[in-house]
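Below is one structure, written out as structure tokens, with a few remarks after it.
Only a single protein chain was left out; the remaining protein chains are all shown in position.
Up next is chain A:
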Amino acid sequence: MKLDERLKELNKIPENERLKQTILNKIKDQPVKEPISLKPLRELGVVAAICFIALFLFYTSSNQINQAASGEIAKITSYKHLGETGFRGKLSTNYMGVENITTPSIVTLFENLSDLPTISAPEKYDQQYDIVVLFKNGEQRQYELSWNYLYDIDNNLYYPGYEQYPTAIYSDLFDAHYKVQFPVIWIAVAVLLMNAFTAVYYNRRQLVRPTKVRGLGVSITINLTILGLLFWYHNTIGPLYKPLLILFAVGYGFSVWLPMKRQVPNLNILRVEKYKIMLIVVLFISWIIMY
């Protein structure tokens, strides 16, 4: 007899009705509690936790109060200002666009600022650097630096701009702000490539994705609203706080994954979609960190 046929024979193992009944009775004897579904609460809990962390980061990220300056400089940070509203310098480099410029030439400039001659208020242009100087005794001062002036905001004094300083100062500023960055276009390319790969994978395995995922539209609307609010905040209030953005990126991933998890008919699709979302979130986080 061929092996295949002999194996088929093994499928004819006789049914044991007594065993079947015994096991069924044992199962039926088990106390069954009405399952309390904590799923909606759990998901609500995750969203609430994200919101609370976001609020915590938002309210604890403000700078220290300005005081009179004296002593040695501990840290100098700069924000390249391109015509947005108000002074945007921050002491922490955790803000988007804020760079540490504590180099010897810049430290010397701000330590010996009183040696520079004061000038009358010049014409201001869109491009300038908003600088925050932290002294070792914890005091902070704010400055605006442009090619034609250096404005001491706290004392309302104008000094000559970087055009008249040694070239090292401008090159330090330039190097800090024009470092190699992770190009945002790669995120779009990665998303397109991922979609292409997953489409091929689904085709090869003959998996059918649900045409409509309920809740995904709401989630995308919420995410786009948050994105709009971030743009508004960046344009009208100040630089964005990186940990908060990372939290939003994680929140985005969670909010897209959740409706997908509820609707997909196949675990393989869920796994592929999960990896896709994770990769997008990781790319966003890398971009935010490197910005």
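Just so we're on the same page, a residue touches a chain if its C-beta (ideal position, glycine included) is under 8 Å from a C-beta of that chain, and two chains touch if they have at least 3 such contacts; residues count from 1.
We adopt the following convention: contacts and distances are computed from a predicted model.
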Record-based protein name (UniProt) of the chain missing from this complex, from "Class E sortase", "3-oxoacyl-[acyl-carrier protein] reductase", "Group 1 truncated hemoglobin" or "RNA polymerase sigma factor": "RNA polymerase sigma factor"
Touch criterion as defined above, residue of A:23, A:49 or A:82 at the omitted chain: A:23
Which residue of A:7, A:185 or A:208 touches the chain not shown here: A:7
Absent chain, residues of chain A that touch it: 1-11, 13-16, 19-20, 23-24, 26-27, 30, 32, 35, 37, 205-206, 265-268
